[in-house]
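Encoded as structure tokens, the structure appears first; notes follow it.
With one protein chain withheld, the remaining protein chains of the complex are depicted in position.
Then we have subunit A:
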């Protein structure tokens, strides 16, 4: 049953537009606030920086390994994954320690909490605001039909069961805006914006466990790597390129 409800322009003026505008502004505000808060404690941990650089070196070795002779590659590999004093070798006990230390370190914990809060609080507040003020009426019409099972999700405040599922409540308009504006934010705010929460969650958890797990991972992939020296063929290749240039 697809009745063609005509939505009051007052709904449009006082619900849809303000909600979108508010969400965009809150996103921009969050971006600037997180930028301000971040610059206050900017002391990177030297140990973590060292480990990060070691990982980068190992990765470079793997990427460019085919350009150095086999013996020097092996020498470098032993330097990295040697059992006694290789850079990538972390004994089991020490690995656990680093993890626990990461969590009990007050600076890091405060940092993570601040970032999480700065993300969750505006969303929660806005959601509560939407629920309080804008519930109980049809807010918008989405242009594609969904099945009846989505009715309970999308038409939360509306108690008529015969209305088409395309007419949604303002709660679903809030969620639609929440996900759809991420793309817009990435365009207007540049790459580093605090609104892409899933990405930052991953990054945050990545930082805590990064040293211990990825050291082991780098060591394993370095051990597996098959060295194939590309340089013997270079004379033929140089000849081919020069021939192409001359002819």
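In this text, contacts are C-beta pairs under 8 Å (C-beta built on N, C-alpha and C of every residue); 3 or more make two chains touch, one makes a residue touch a chain; residues count from 1.
What we mean here is this: contacts and distances are computed from a predicted model.
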item: Among "Protein YIPF", "ER membrane protein complex subunit 6", "Adaptor related protein complex 2 subunit alpha 2" or "Ral transcription factor IIA subunit 1 like", the UniProt name of the subunit that does not appear here; value: "ER membrane protein complex subunit 6"
item: Options A:18, A:69 or A:180, residue touching the unrepresented chain; value: A:180
item: Interface with the unshown chain - residue positions in subunit A; value: 7, 9, 12, 16, 64, 66, 140-145, 176-177, 179-184, 186-187, 191, 230, 233, 237, 241
